[in-house]
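Heads up, one of the protein chains got dropped from this complex, but the rest are sitting where they should.
By letter and in written order, the chains are A, B and C; residue numbering begins at 1 in each of them.
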Amino acid sequence: MLRQLRLALQTGIVAEPAPRTSELERVGERLRTDILRRFGRSLHIRQVDAGSCNGCELEITGLTGPHWDLERFGLHFVASPRHADCLLVTGPVTRNMAEALRRTWDATPDPKFVIAVGDCGRDGGIFRDAYAVVGGVERVVPVDAVIPGCPPSPAALLAGLLDAIGRLG
Amino acid sequence: MIAGAALGLLQVFVVAAGAPLLVGVLRTLKARLVGRRGPSPWQPYADLRKLLGKDAVVSETTSWIFRVTPYVLTASMLVTALVIPVLVTRPPLGFAGNIVLLMYLFLLGTFFLALAGLDAGSAFGGMGSSREVAVAALAEPTVILAVFALALRAGTINLGGVVERVEAEPWLAVNPAHLLAFAAFFIVMLAETGRLPVDNPATHLELTMIHEAMVLEYSGRYLALVEWAAAMKLFLFLTLLANLFFPWGVTHLAEPVPVALGLLALVGKLAVLTTLLALVETSVAKLRLFRVPELLAGSFALAILSVMAVFLLR
Amino acid sequence: MARLGYALAAVLGLAAVGGGAAGMLGREWTLAVPWLVPLGGLELALDPLGGFFLALVGAAAVPASIYAIGAAGGAARGVGAYLVFVAAMCAVPLAANVMTFALAWELMSLASYFLVLHERERPESVQAAWAYAVMTHVGLACLLGGMLLLSAWTGSVRFADWRAGAPLLAAGARDLAFALLALGFAGKAGVIPLHIWLPLAHPAAPSHVSALMSGVMIKLGVYGLMRAGVDWLGGGPAWWGTALLLAGVVSAVVGVLYALVEHDLKRLLAFHSIENVGIILMGLGAGMLYRQAGLGGLALLGLVAALYHTANHAAFKGLLFLAAGAVVHATGTRDVERLGGLIKRMPWTAACFLVGAAAISALPPLNGFVSEWLTFVALLQNTQIAAPPLNLVFALGIAGLALTSGLAMACFVKAFGITFLALPRSDAAAGAREAGPAMRAGMALLVAACVALGLGPTVVLPRLAAVAAPLAGAGAPARPALGDWLTVQLSGDFASLSPLAIAAALTLGLAAPLVALRLAGASRRRRLYETWGCGRMLQTARMEYTATAFANPFKRVFDFFYRPAKRLDIEFHPESRLFVERIEYANPTRSIFEDWLYRPVLAGLHAAARSVRPIQSGSANLYLAYILVALIVLLVFA
Partner (left out) sequence: MEAGATDVAAGAPGTVEARLPAWHLPTLADRLAGAGASCQFVAAADARATTGVFALTYVFAPPTLRPAAIVRVAVPGAEARIPSLATRSFAASRFEREIHDLFGLVPVGHPDLRRLALHQFWPAGYWPLRRDVAPRDDFADEGQPFPFRRVEGEGLFEITVGPVHAGIIEPGHFRFSVEGETIVNLETRLGFVHKGTEKLFETLPLERAPELAERVSGDTSAGHALALCQALEALAGCAVPSRAAWLRVVLLELERLYNHVADVGMIINDTGFAFGHAHCFRIREELLRLNERVSGHRLLRGAILPGGVAGPVERAGLPEVAAVVERLVAEFGEIAQLSLDNTTVLERLQGTGRLTLRTARELGVVGLVGRASGIDADARRDAPFAAYDALGVRAVVYDGGDVLARTLVRIDEAREAARLIRAVAGHLPDGPTRAPLPPFDAGAEGFGLVEAWRGPVWYWAVAEGATRLARVKVVDPSFRNWPALEYAVLKNIVPDFPLCNKSFNLSYAGNDL
């Protein structure tokens, strides 16, 4: 316990300041309207891997670490789509995952929005033409925004998320 | 009568409104202790408000039990807020059944929540229910025995009476029986409110959850109520710990100034207990599921010892 | 014709309620027909204690008989035995001498024996009836033994004379008489370890009979314990009370533990009867201990708690058995693992079962809560006895009661949740239909009783206090101060109870979030969608929690008690153990009492029986006849 406290004091809080710019690509107008109001202070995110190589997941997990600590912004990853406001989907969506992704989207209560993560999530990326790939996330569920990158860094992810709920800058 | 009603409302308000803050502070503290900045202490309010604005998705397998449960749960907590001495020693419903009622009010909530967990027919809900009732059933004897140890001294099982008695005889608080009972009750509190090392409130793994697994199907306003009730349960348990074992500040006067002081005292005591809880939670891991009964058996032994101490030291 | 019979039973029940109520209110009444029966003649007497149990029998018989009108569907089988059964149960608490009592008692046992044999085509039923007959008659032998001793020592077969004569007996004689009588009555009450017949017999009978057997017949064992231990023999030394209290703790905890791992719905309920008898005995034992210590007020409290719980158990256990009967009626199975989803198909039955489940789990503000509260309050005041070993016994009682109520809650979450919620686990459950109006009426009456007994302790308690006051010994107030119309106030400031206030507060508490949500402008939309299955399709009943699984944590925690025998059979591919072709798993529990008590005894008996082969025909009825003859011979020679 004491060692633990000493270590905590030694390292201090390493959280980085909130990012100022994002590369979020908005799709459609929904994100500019009612969603901002509702989720500005509290956004619960369900992450769905619909076929990624795990690179995006690796960086998304990083968001929960002390450097990025997305909880300080009221963002939180949840266990069930029932609890979620936002689906953070990585792709390319494979044939084997398409139906599961659709069901996850259906299981999420309204109002909700979808952010596709990564170049693969946007359009399938390098896997676009593979035989077992359906394509980008928008081929399966309606996408409201895209955070590009391969994989996007935690900074980019955090900026994108904050941008989506209108809390950037 | 009117003063009593007003006090009742005030107690309910303090519990209902304060509970999310308590949970928020606890989360922030825990984050700080592990080197994160963590959410704002006010975050639970934002979460609840957001949830109220969401639609509910309800499994078509479920029955009315599923929909009624959040209300029953909330009601049982609100009634509990009228039963225990939060600000004053003689709360409005203090007469309605004393300590035993308290125990059964918590069981009432557990009963319905566990049923709701089974209602959707998913394995996760069943898992949560089965674990939750196991923990609740095994924690029960400790609750009643720990409080019995206190009641033995006070000559009443009226919670207010216990508080007044300990207040009148401060040296009681350093009595071994008292300390043992406190330890036993603290462990039971960890189990009943789903804290580490019994349940991990922050886990994301369906298979390890207890409370979270039962509420996995809830959404929107239902989820808001369930979360709110869970927060109230934590608040109530900590308040019980604070006021039964360290009763100073709880007033028997239904007047504004003593009540306000009582509130201040409560805030102070809760702050200390919350810090203690955060320290405990960050310094232990979650027990393997079937070690939990051993922990509860340990707390039961403490409670028995505490009762024995009363008999032997009288 | 059969319907008429059940209607007659209902009328008989009503009459019993009336008579019993009169007795409780203090109306004394006797009936003696000396010539009718040998050895003292027929003698019936009504006093408050007898009145209470008479009213209880009647009150339980009315809904059960109404239910039976629907459930039996005109089938005549068993109606005669049923009528005899109800009438005999009415007679037991009225019996005023040994012969009358023995007749009524034996008639009750015989009638119920035939009712247990209702489905005599099923081997389980025959086996259950056999175990029942044996245990009943072993019990009767104990009872008669005790009674004959008392008759011999006091020189009278009239119970009224024993009351006066008992104090004059030697302590050892009283102890012996009590031990014999207590064994006999405890066997009828299903106290551990004499419970062995109960989970076999109760489920085998038709459900309205199960309701009566669990609801009132075993309570007549409690009646006997009260009558013999407190009324005739005057409470006795501390070990009587201690023994009853400890037997109560053991029965309660062991009963509920067995119920937890049971997935035959009616057997589960039967095990809960053992548990509840245990709770009743805790109150009774505490009352006797207080009486012995000269604390009349507390003795009264203990006895009243026992009586209250007796009445409550009759209400909710009757209700549960009737509801379980409706389930069996609709699905043809008692196996919980084959049920599920019935709340959508049998909404009334489900609601009734839920009320019963909440009541037996002692959830406020229903009736189980009130009597468990009373029992707790009775136990908690043990500090007034300054004897640390006894205090420890009480502490054990408190812990045992708390553990029992927690486990009972767990068990009924399982019983209700697995039976009624989620998806049906078999075609039988999927095709279930709601019970008919008569059956629903029977259940509704008991629901009303659960609610009324829950909300009305301020009305009920003074009546029960009047019944128990003569038994509470020195220092018991004739009219205890119990508070006002709203609140029960006990032992000064020690404890108070107001189910009405709780009910009102809970109602407000239910309304508050509704109003709060409306005020906060919460969304009121609701969308139906499938259960979250992690993105997988097809939810099947195979993915639901089962009753076995639900009880698994308990099985692990209490493995020293259940001694589960894990068995895993795996068939491998002949050439590689890494390819599995079939897996079978079983993890049954074992009964300590059967393995360590009954099996050795039975083995001994079998050995003995082999030597008397010539008179052995294998017919259970013939055995019965032997036992009867033996008893009558015993009586005559006394």
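Side notes on the structure shown:
Everything that follows uses one rule, which is that a residue touches a chain if its C-beta (ideal position, glycine included) is under 8 Å from a C-beta of that chain, and two chains touch if they have at least 3 such contacts.
As the structure is a prediction and not an experimental result, all values here were calculated from the model.
With respect to the full assembly, the chain omitted from this view is in touch with A, B, C.
The chain omitted from view is touched by exactly one of B:5, B:205 or B:276, namely B:205. Only one residue in the set B:196, B:223 or B:265 touches the chain that does not appear here, and it is B:196. Note on the undisplayed chain: of the listed residues A:133, A:146 or A:165, the one touching it is A:133. For the chain missing from the display, the contacting residue among B:5, B:34, B:260 or B:276 is B:34, taking the whole complex into account.
Considering the whole complex, the residue from B:68, B:172, B:287 or B:308 that touches the absent chain is B:287. Against the chain not shown here, subunit A presents residues 3-4, 7-8, 11, 14, 47-62, 64-68, 77, 79-81, 92, 94-101, 103-104, 125-127, 129-133, 150-151, 153-154.
Taking the complete complex into account, residues 30, 33-36, 123-124, 127, 130, 196-197, 200, 202-208, 282-291 of subunit B touch the chain not shown. Listed here are the subunit C residues that touch the chain not shown: 263, 337, 533-538, 542-553, 555-556, 568, 573, 575-587.
Going forward, only the chains that are shown with their structure count from here on.
This structure's chain pair with the greatest number of C-beta contacts is B-C.
The centroid of the Cα atoms in subunit A and the matching centroid in subunit C are 58 Å apart.
Residues of subunit B in contact with two or more other chains: 49, 53-57, 216-217, 220. The multi-chain contact residues of subunit C, meaning those touching 2 or more other chains, are 525, 527, 529-530, 532-533. Contact residues of subunit A toward subunit B in the complex are 1, 4-5, 8, 11-15, 38-39, 41-44, 65-66, 69, 71-72, 74, 76-80, 82-83, 85, 107-111. Those residues of subunit B that touch subunit A in the complex are listed here as 27, 31-40, 43, 46-47, 49-50, 53-57, 203-206, 209, 212, 216-220, 223, 279, 282-283. Chain contact summary for the complex, subunit C toward subunit B: residues 340-341, 343-344, 350, 354, 358, 361-364, 369, 372-373, 376-377, 380, 383, 388, 391-392, 395, 398-400, 402-403, 405-407, 409-410, 412-414, 416-418, 420-423, 487, 493-499, 501-502, 505-506, 508-510, 512-514, 517, 520-533, 539, 541, 543-545, 549-554, 556-557.
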